[in-house]
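With one protein chain removed, the remaining protein chains of the complex are shown where they sit.
The first chain written gets the first letter, and so on, giving A and B; residue counts start at 1 in each chain.
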Amino acid sequence: MVGNLLDPRTSIVRRHGMSFRTNSKGLKLDPQELLKAFGGLDVHQLEKLADQSVVDAAQFNRDMVVAIAQAAALLETTDFSFRKPLDGKIVVTAFFEASTRTRLSFESAVLRLDGKILSVPDGQVTGVKKGESLSDIGEMLNTYGDAVVMRHPETNSVDEISQNLTAPLINAGNGSGQHPTQALLDWYALLKWRPMLASDTCPDKSRIHLGVVGTPGSMRAVNSFVQLALLFDSAIKRITVVSEMADPLGAKLSDSTADCDIEIEVTNDIKDVLPALDVIYMNSIAFLGDDYKTLDSRYKLDMESKLKPEAVIMHPLARRNELDSALDNTVHNLYFAQAAGAVFVRQALLTAVLARTGALADALTSR
Amino acid sequence: MVGNLLDPRTSIVRRHGMSFRTNSKGLKLDPQELLKAFGGLDVHQLEKLADQSVVDAAQFNRDMVVAIAQAAALLETTDFSFRKPLDGKIVVTAFFEASTRTRLSFESAVLRLDGKILSVPDGQVTGVKKGESLSDIGEMLNTYGDAVVMRHPETNSVDEISQNLTAPLINAGNGSGQHPTQALLDWYALLKWRPMLASDTCPDKSRIHLGVVGTPGSMRAVNSFVQLALLFDSAIKRITVVSEMADPLGAKLSDSTADCDIEIEVTNDIKDVLPALDVIYMNSIAFLGDDYKTLDSRYKLDMESKLKPEAVIMHPLARRNELDSALDNTVHNLYFAQAAGAVFVRQALLTAVLARTGALADALTSR
Partner (left out) sequence: MVGNLLDPRTSIVRRHGMSFRTNSKGLKLDPQELLKAFGGLDVHQLEKLADQSVVDAAQFNRDMVVAIAQAAALLETTDFSFRKPLDGKIVVTAFFEASTRTRLSFESAVLRLDGKILSVPDGQVTGVKKGESLSDIGEMLNTYGDAVVMRHPETNSVDEISQNLTAPLINAGNGSGQHPTQALLDWYALLKWRPMLASDTCPDKSRIHLGVVGTPGSMRAVNSFVQLALLFDSAIKRITVVSEMADPLGAKLSDSTADCDIEIEVTNDIKDVLPALDVIYMNSIAFLGDDYKTLDSRYKLDMESKLKPEAVIMHPLARRNELDSALDNTVHNLYFAQAAGAVFVRQALLTAVLARTGALADALTSR
């Protein structure tokens, strides 16, 4: 069930006449098993996303998360170069908060599907400097592109730009709010690692104890990840949040957990709980108003950490000191596989939002 | 004659099998009437722009302005995706002064015509830092692209880069000088709103009283707009410039107005003249040497302003406080339509400058 730790020197995978690079170190996951699971990809699920904005992890149900993950698996293992799914479509990447990792991931997804990009690599460069409102920026973008990917340091930015924007919006991180596409790619990695997590009848021995090191209430990636985790209650025994904060979940996520069967506990002691965890999700930085706070130095993982032999570590990256690079070359490293799957999940999402899932359906029938 | 105020929720127009987004609020203008007026588009007019630089509104005559507007109307209402007019052409967008609005507008135009982009989103990033001259930059760009779109904070930048640049240059704003493509898209909006403004025999009841709130002599967009307005003397009864400055027109524009039949007056009192105006053109910012100055707070338009029932407001955007967003949802809002037409005007111009008007001629015959 666990992915293979391939020779790090062979990180180019050749399959069906195509070749692609995967992560250089850590677990290398084969998408085939996930693609075949649950009767295979249901493209009709994805059609529901046509012309829709993707702003909050809470808008997804489990079937949709699985469909996006399976579409990503299809895209990861199939040559789409002659299908050109996004031909003629323009995607605007509007990054008002700098992030090369996320911006390039979306842009690579667009280019690999033969779409086109209008890029705002550093939004301080915009009329914002001259005092332009986000709603006016939204109005402007209506006629420039077919979809807008936005990152913004303010949580209310999604609401503001949506006042006039009629093109679908993909939220690539808004302040301390949400980062739904990160959560989708996190779950793509988890479902490739153990497809059974998406089953209603996940056997008890496969159910996991999930540790979340960080503060979901002020870390948007962790927030969206936990939000999706709540959909997989048949596969998650328990979630332990490790944080020094008093109320790490925040009000909104606390409400969601109240309706959920998963047992949730909070601790500030990582040493105690670590040996029990199957999956550990970490993040570096918590947003606190205009400022940010790095993870407490007690919460560092390294070769001395008491991990279960098959435990996997996830991290949305970029990392700081909290995750020692000595762990990169171990079977605990799921975070590089997580990163390596990012482009495919964003390809799946863009194909769905831009109503071009026909290419996916065609690829399925010709397999 | 006036455009329809469509339901703001339906901002996608579908026509001839293509669909495009238009402005979300305000007047929505149909390009069809303009396209049919005056015997239709004369592509030969546009051929005169082949390999030519576009640096100053004063280089255009009325026939050329109308031809560019009609070409924009053709591009706005026709599916050009299979014609790929700019196939194989590379356009350099060199923005030494940041402007996402104008840069993305040009880049969207290039991409929609299947050209390619080399982007300099923030020219402080260039060798200028190391002391490189603009004439050396012009020499460099000769072999990188087929045309150069430049914005620069200094008025003499156009002359400097032109010393060695042999590729055609499109001036996207030079200091307090010119912004000719903004003026062309302003007139595209006005001619869609009332095509008769371009007629030699514009009936007296259709002739307009134009108000310009701002200082053309130190606002490049207003400067270029008024320069083109002087070509439409059969349609404009009077131009009233509202400014607190002593000589708002500046020397060059004053010379041009001296040769023109249009009555021009200057006032510093907006309240007095507002109820008489058919078209009000506003701008936010005047450049004063290295600094800029915002519009006087007396010159603010909002729901209390005494506007003629059919008066339209124009603004090149971005705006600050001078134009209240409460006006967005009224019939006075021509500024969103203005912005929505920007990409098509730049498409028309690039097609002409890069000598690819054949695609326009073909589209005309196959209509």
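Convention: a residue touches a chain if its C-beta (ideal position, glycine included) is under 8 Å from a C-beta of that chain, and two chains touch if they have at least 3 such contacts.
Predicted model only: the values in this text are computed from it and were never measured.
Considering A:61, A:100 or A:156, the position touching the chain not shown turns out to be A:100 (whole complex).
Interface note for the absent chain: among B:31, B:121, B:175 or B:195, the touching residue is B:121.
For the options A:59, A:108 or A:330, the residue in contact with the chain missing from this view is A:108.
Only one of B:164, B:199 or B:234 touches the chain withheld from this view, namely B:164.
Residues of chain A in contact with the chain left out of this view: 11-12, 20-25, 81, 98-101, 104-105, 107-108, 111-112, 119, 121-122, 284-285, 317-320, 325, 328, 336, 339-340, 342-343. Where chain B meets the omitted chain, the residues involved are 88, 90, 92, 116, 118-123, 125-127, 129-133, 135-137, 139-145, 164-167.
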